[in-house]
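The complex appears here without one of its protein chains, the remainder shown in place.
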Amino acid sequence: MQDIQLIINRIHDAMVPRLGEGKVADYIPELAKIDPKQFGIAVTTVEGETFVAGDALVPFSIQSISKVFMLTLALGKAGETVWNRVGREPSGSAFNSIVQLERESGIPRNPFVNAGAIVVSDIVMAGHQPREAIGELLRFVQYVADDDSIIIDNAVAKSENATGYRNYALANFMRSFGNLHHPVEHVLGVYFHQCALAMTCSQLSRAGLFLANQGRNPLSGHTVVSARRAKRINALMLTCGHYDGSGDFAYHVGLPGKSGVGGGILAIAPGKASIAVWSPGLNKVGNSALGSAALEMLANETGWSVFGA
Amino acid sequence: MQDIQLIINRIHDAMVPRLGEGKVADYIPELAKIDPKQFGIAVTTVEGETFVAGDALVPFSIQSISKVFMLTLALGKAGETVWNRVGREPSGSAFNSIVQLERESGIPRNPFVNAGAIVVSDIVMAGHQPREAIGELLRFVQYVADDDSIIIDNAVAKSENATGYRNYALANFMRSFGNLHHPVEHVLGVYFHQCALAMTCSQLSRAGLFLANQGRNPLSGHTVVSARRAKRINALMLTCGHYDGSGDFAYHVGLPGKSGVGGGILAIAPGKASIAVWSPGLNKVGNSALGSAALEMLANETGWSVFGA
Amino acid sequence: MQDIQLIINRIHDAMVPRLGEGKVADYIPELAKIDPKQFGIAVTTVEGETFVAGDALVPFSIQSISKVFMLTLALGKAGETVWNRVGREPSGSAFNSIVQLERESGIPRNPFVNAGAIVVSDIVMAGHQPREAIGELLRFVQYVADDDSIIIDNAVAKSENATGYRNYALANFMRSFGNLHHPVEHVLGVYFHQCALAMTCSQLSRAGLFLANQGRNPLSGHTVVSARRAKRINALMLTCGHYDGSGDFAYHVGLPGKSGVGGGILAIAPGKASIAVWSPGLNKVGNSALGSAALEMLANETGWSVFGA
Partner (left out) sequence: MQDIQLIINRIHDAMVPRLGEGKVADYIPELAKIDPKQFGIAVTTVEGETFVAGDALVPFSIQSISKVFMLTLALGKAGETVWNRVGREPSGSAFNSIVQLERESGIPRNPFVNAGAIVVSDIVMAGHQPREAIGELLRFVQYVADDDSIIIDNAVAKSENATGYRNYALANFMRSFGNLHHPVEHVLGVYFHQCALAMTCSQLSRAGLFLANQGRNPLSGHTVVSARRAKRINALMLTCGHYDGSGDFAYHVGLPGKSGVGGGILAIAPGKASIAVWSPGLNKVGNSALGSAALEMLANETGWSVFGA
């Protein structure tokens, strides 16, 4: 058995001198206020142990990482019909690009670009008021993390709504193609709240554990999804989880992962562990600079890459 | 130990009634002549055993699967500098799209779209005449497959050259950006010959074995690449190996793979086996219809998906 | 002197058997209710005489033709600084395309595509409440037409607002680039009301007369714009007035013109006359099918093409 604590301590030591690298997302005013000189990492193994280093107990805005949980909810509700309204292919463009939507008649490329996640929100809302859908997501994340203390940061949600013109554009554009069924304001209300989920690395690594363990959280004993669905969500994370840096992440890290502009990344080592890293500075494709570097070190030292021992 | 022969027999039985599904590539006249009602599969395990079923000993045109071997050669020659001239991201568009090249100044998205493979050919040619580069590739494929009987089908190469206007367009376009260093005719001569490699499923599964086994072919004892490079090539195959169907293949099969319009697919189960399937009919994104179905069955029955046991 | 009444009678006779050609715009519910079998034409010469035929006294929704009047207002307010926020080039794409906006950082190609007209509305609004800006436009159109009976059809404005998702997308998208200064809802309120101007051919031909007469309406004696500005607006109408059918219209008709999806077209024969035609059925690029045909006949019979006697 590997000494994971030792490994993540080493990673933490390697990252400390680099604190502040990258550029904090500034288009969401609340996120721009974050101190960039933070780094946290948490690893939860399928055996149920959690190892942490650095700022692993500081809550941060998980932003797009929430797309993984929303997709899981949507698949639970609508099954494979989800794929009638959103694709499963890498986008080949930026996270908020609208060009592809025009070319492909309002069907987003995948559930992990903004447009796709907005459609997923619309699917999760079926039969619900926005407030109920937000509540449902929050309870679901608390459930998979087995932690009722997780909250949504309403200041962040409000901040996103006030400046989210691009997302309003995407949503209205899809609505013009009939690919949103609820009012744009309602869907984006849900969308902005999911982005504003605040979690620590420690909570996040536990919340992702079901994906590393054939759909079942070994801590709580909850079966969240089937083994097949867990694999498929992992596949989507690997091919589409880092926007237009997905290929690069697969090349260097070799693990399914999902990043958020808050500087967090959730990575899954199937059969091994769930990993959460966080550091606010982003590289030029919008993924945590130190987070990516830390995960590359981790994959190298553990041999957890899915592409070969 | 799983009974692989049993599994592939079952797959073969399931495919026989579907023979003829899909559409044979007809833009290369020589390929259009192939009898579509063929299906072969070969699995070579890292222990060195090869299992076959169906038309596994019939040679077929491997076409774009050769891009894996050319990339391996180019990385051997130029190392990571390869990535100065070609990207590592999924393209989000068709295999022969030129749009992306205009937007991104002649740098192809990845080495597995046509434009990228043409640049890779240009890299492999450094210091060589076209004939020498073709010879070098053929010897390399014979070496990794440990089989000197593998040949290039010159009729196919000639047929591609006579109708390869789109590839001429891509090559000239990149040359206009300075991203080809040799004359277009020479580079495409090499490119068309690599596509015309004729191999059986059995040969192909053995040729890919080094990628499943940390860079070393256990049959011949040859170390082809480092373990790290093997992982990285697998990562590229997973994210970019099936053109605009790569996400779908990852979702359903969960293995690194590379398809060719001749109807072949090479798939890698890291630490387990190298697999080759072949059936000429293509689905609408240009990958073997029955080949994809067979690999999905295989992944399900063996549990070899990289995304979870 | 040509007998214009005779010519437009002949045109009317030629159009009657074709009534109903084309397809009525159905994405705006109120417009979809219009009887397609209508055709009207009015010609107002620079000498001040108006000739009419067919349904020239039936009010119709002028839709995008209003963009000419809004641009005139905006140029009056902001002068050539208008061009800092909107281009002057044909778009090479559909009237409601968003792709170009992404590529060109939120600056629309010209004031006659929807995005451009929305920016123009934003410019006209400077220092005004939406209601005031709408009032200002209405008074301006009444002034140039010298007819106080012209109204805005609020049912149409409301109908457009309820289904105008694409325009909401365009506006939010531009706002995300900082190229809208007022709230999206306000700007679109103004935009939808201008589109809902209801005018007859007779009113419209008189309203356009200043453009045919060096900026001065000879009927009212009002100087609306300078001679140079009139020429420039005509130039924009010729290169950009018919969306992606502008080249075709110039080729066949040879007059500056602006079409609307209500089936109207305003055409200017500089130094000669202002012409308005109306027939609801649209051709495949969104311009009135019979209106275009009628104007081609008119240009042929009068020799008014700007491209040669």
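Which chain is which? They are A, B and C, in the order written, and residues in each are numbered from 1.
The definition used in the following text is that a residue touches a chain if its C-beta (ideal position, glycine included) is under 8 Å from a C-beta of that chain, and two chains touch if they have at least 3 such contacts.
Keep in mind that this is a model prediction, so the values were computed, not measured.
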Among shown chains, those touching the left-out chain: B, C
Touch with the omitted chain, as defined above, among B:16, B:32 or B:99: B:99
Per the touch definition above, residue among C:87, C:135 or C:218 touching the missing chain: C:87
Missing-partner contacts on chain C, residue numbers: 87-93, 100, 109-110, 211-212, 214, 227, 230-232, 234-236, 238-240, 244-248, 250-251, 254, 256, 270-271, 305-309
Missing-partner contacts on chain B, residue numbers: 97-99, 101-103, 165-166, 168-173, 175-176, 184
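The definition used in the following text is that only the chains that are shown with their structure count from here on.
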Intersection of the contact lists for chain A and chain B: none
Innermost chain, taking as reference the mean of every protein Cα atom displayed: A
Intercentroid distance (Cα basis), chain C paired with chain A, Å: 47
Per-residue multi-chain contacts in chain A, two or more chains: none
